[in-house]
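Report on the structure given below.
All protein chains but one are shown in place.
And then chain A:
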Amino acid sequence: MTALRARRELGVLLALALLVAFTAADNSRFLSSQSIRDVLLSASILVVLAVGQTVVVVTRNIDLSVGSVLGLTAFATGKLFVAAPGTPLVVAVLAGVGLGALCGALNGALIAAARVPALVITLGTLYVLRGVDHSWASGEQINAADLPRSFLDFGTATVLGVPVLALVAAAVLLVVATWLGSYRVGRELYAIGSEPAAARLSGIPVGARVFLAFVVSGALAGLAGVLHAARYGTVDATVGSGMELQVVAAVVVGGVAIFGGSGTAYGAAIGALLLTTIGSSLAVLRVDPFWQQAAVGGLILAAIGLDRALAARTARRAAARSAADAAAGQDAGRRGEREATHGS
């Protein structure tokens, strides 16, 4: 299974490489350092959201409220700086993450209490939180001039040429992917997504774990809100509208099964990077604007198609190999081969 999953991510990565190669062949400046920085910066926020969404999706749930949570925390961050311009960055980040976690806890509690699919609950909170945002903002807009210079610099700063926001996204990815992949609670999330009834029977506290998944997703959406405010410097009540679909698309393109139980945060992050790169490529290739959205959709389908084709081939090979192994009865050889694939 590990080998299969690794292959699935390779499929998306291959699609990404093809896209970059094609665009760079048309316009070599697409690979300039400023250009790469731009793509990394553009992808950062989507990566953070996609990683959070992965945690929820592997449990066979979905969080559609992330766009609204992002909007709310972005506005809250702006208001915080307007009210207290001297607020340290760390406090702003913690406040954003806290507010996001609170929204996630609301989702989790409603789902646990109402026993209604997460799709329905988070569709509701999508509108509720956006409404709260609207009434709080009541037409106000936070502009770059209202935000402290240090906060705006955080949105554009680089360390050794790598944007700080991208580093934040990478750190989030690393932590969550490790947690999901190698820690008990993380593995339990996969078990819940694979077969909730079996997970419950085997003693996993399903309700509590799903609640936790939503809190994590909310907290990361909150972090994304802070990053959004830093990056764009302009925030009003409509920030992040419609973002949830991009996030779900990134997760699915990244090979996370929408019915739970499989996929990795790395895959989702690559999916987010791929979607962002598609946007940048189309702008560089000067694709007719009337066709751009269709082109985005087409490229998403192509990426998924490529990924499926590779996965199917791998599965066929694995089946053929194990059949051959069984026929030869070479247990030792098979073990060695398995270990080799695990290593890759």
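Going forward, contacts are C-beta pairs under 8 Å (C-beta built on N, C-alpha and C of every residue); 3 or more make two chains touch, one makes a residue touch a chain; residues count from 1.
In this text, contacts and distances are computed from a predicted model.
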{"item": "Identity of the absent chain, which is to be given by its UniProt protein name, from \"Outer membrane beta-barrel protein\", \"UDP-glucose 6-dehydrogenase\", \"Rhamnose ABC transporter substrate-binding protein\" or \"Ubiquinol-cytochrome c reductase iron-sulfur subunit\"", "value": "\"Rhamnose ABC transporter substrate-binding protein\""}
{"item": "Option touching the unshown chain, where A:A25, A:V90, A:A145 or A:A327 are the choices", "value": "A:A145"}
{"item": "Missing-chain contacts mapped onto chain A", "value": "27, 29-30, 32, 34-35, 38, 42, 131, 134-135, 137-141, 143-146, 152, 155-156, 231-234, 236-239, 241-242, 279-280, 282-284, 286, 289-290, 292"}
